[in-house]
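For this view, one protein chain was removed and the others were kept in their places.
Labels run A and B following the written order; every chain starts at residue 1.
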Amino acid sequence: MGGEAAGPVDPVDHGMKFWEKQANALRNTLTSRKVVRLDELRRAAEDLGPRYYELEYFQRTTEALRRVLLEHGHFTEAELAAKMAEVRRRYDAA
Amino acid sequence: MKHHDHDHSHDRSFDDGPPSEHEIMSRAMQELLEAKGVITAEQLRRRMEQFDAEFPQRGARVIAHAWVDADFRRRLVADGKRACAEWGIDLEADRLIAVENTALVHNVIVCTLCSCYPRALLGMPPTWYKSENYRRRVVREPRAVLREFGTVIPDDVEVRVHDSNADMRYVVVPMRPAGTDGWSEEQLAAIITRDALVGVTVPKP
Partner (left out) sequence: MTLPSAYTETRARRFNVGERVRVKLAFPPGHRRTPAYVRGKSGVIERVCGAFANPEELAYGFDGEPKRVLYRVRFRQRELWPDYAGAEGDHLELEIYEHWLEAA
């Protein structure tokens, strides 16, 4: 990454959406409580491969966190899918 | 649905627009972990508060104090984490190294590998710090990147880039600008911007 050609830097800080602040708090709480390690999250982000460059920052961190939490067995793919469906229904109903 | 200011853990904000897949994924993971007792809603709420209100205020206060107290400044540069702890600021996991701007050296910080940043001192990094363009270019053409922020460093001043690629975290101690004699620490802190603490700008009175 460092030293590769790239375009101009947008010097404006575009801040964070509310869900991104929650995602940040989630990630930070989990690392500070040592539920996951920052090194694992970085590795999982790197392992996204070409998707790394297609995703925005918090999309990347969310997918990396999902990978590591699955590895640690905190939930299964099925549990996550079911909970996502429930959250989606709740948000749609609002 | 009303946006409840006092209980963020079960709401979303309509300012975000319709929920994306990643928002839903993040929220689902959060709720699963809360239900399983891995974390609590209170812990998350407290963290969000710290990132919003507490952490972003600290950096300017620390540097303003270093500007008025030469001994604190020395200790800050020798061991940033210890100096902050002695002054009452717990940086948690951040192993802070403070790098001083002088008449001969201008420092600028990046994390090319991800987005390491002294979050407990400065809050969340700005979007540009996390961008691929900044991470790719500032190590190789720092002066050109600084110009994009409106900052021009003369050739007889060294531009020193710090890539926080491992365990340490960095903050720049900018030079105190002329025209601030006799200012209180509060007045000084008000001109110490986050961008100056990362090194892409300098404070102006």
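In the analysis below, contacts are C-beta pairs under 8 Å (C-beta built on N, C-alpha and C of every residue); 3 or more make two chains touch, one makes a residue touch a chain.
Only a predicted model underlies this, so the values are computations on that prediction, with no experimental measurement involved.
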item: Omitted-chain contact residue, chosen from B:Glu21, B:Glu49 or B:Glu158; value: B:Glu158
item: Contact with the hidden chain (one of A:Arg37, A:Arg51 or A:Arg89); value: A:Arg37
item: Chain not shown, touching residues in chain A; value: 1-3, 37, 39-40, 42-43, 46, 71-72
item: Sites on chain B contacted by the missing partner chain, in the whole complex; value: 79-82, 85-86, 90-91, 95-97, 112-113, 139-144, 155-168
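Here is the rule we go by: only the chains that are shown with their structure count from here on.
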item: Chain centre separation (chain A, chain B; CA means) in Å; value: 20
item: Partner chain A, residues of chain B touching it in the complex; value: 1, 8-9, 12-13, 15-16, 19-20, 22-33, 36, 38-39, 43-45, 47-48, 51-52, 92-93, 110, 112-115, 119, 124, 126-128, 130-140, 145, 148-150, 163, 200
item: Complex contact set, residues of chain A against chain B; value: 1-19, 21-26, 28-33, 35, 42, 45, 53, 57-59, 62-63, 65-66, 69, 74-75, 79-80, 83-84, 86-88, 91, 94
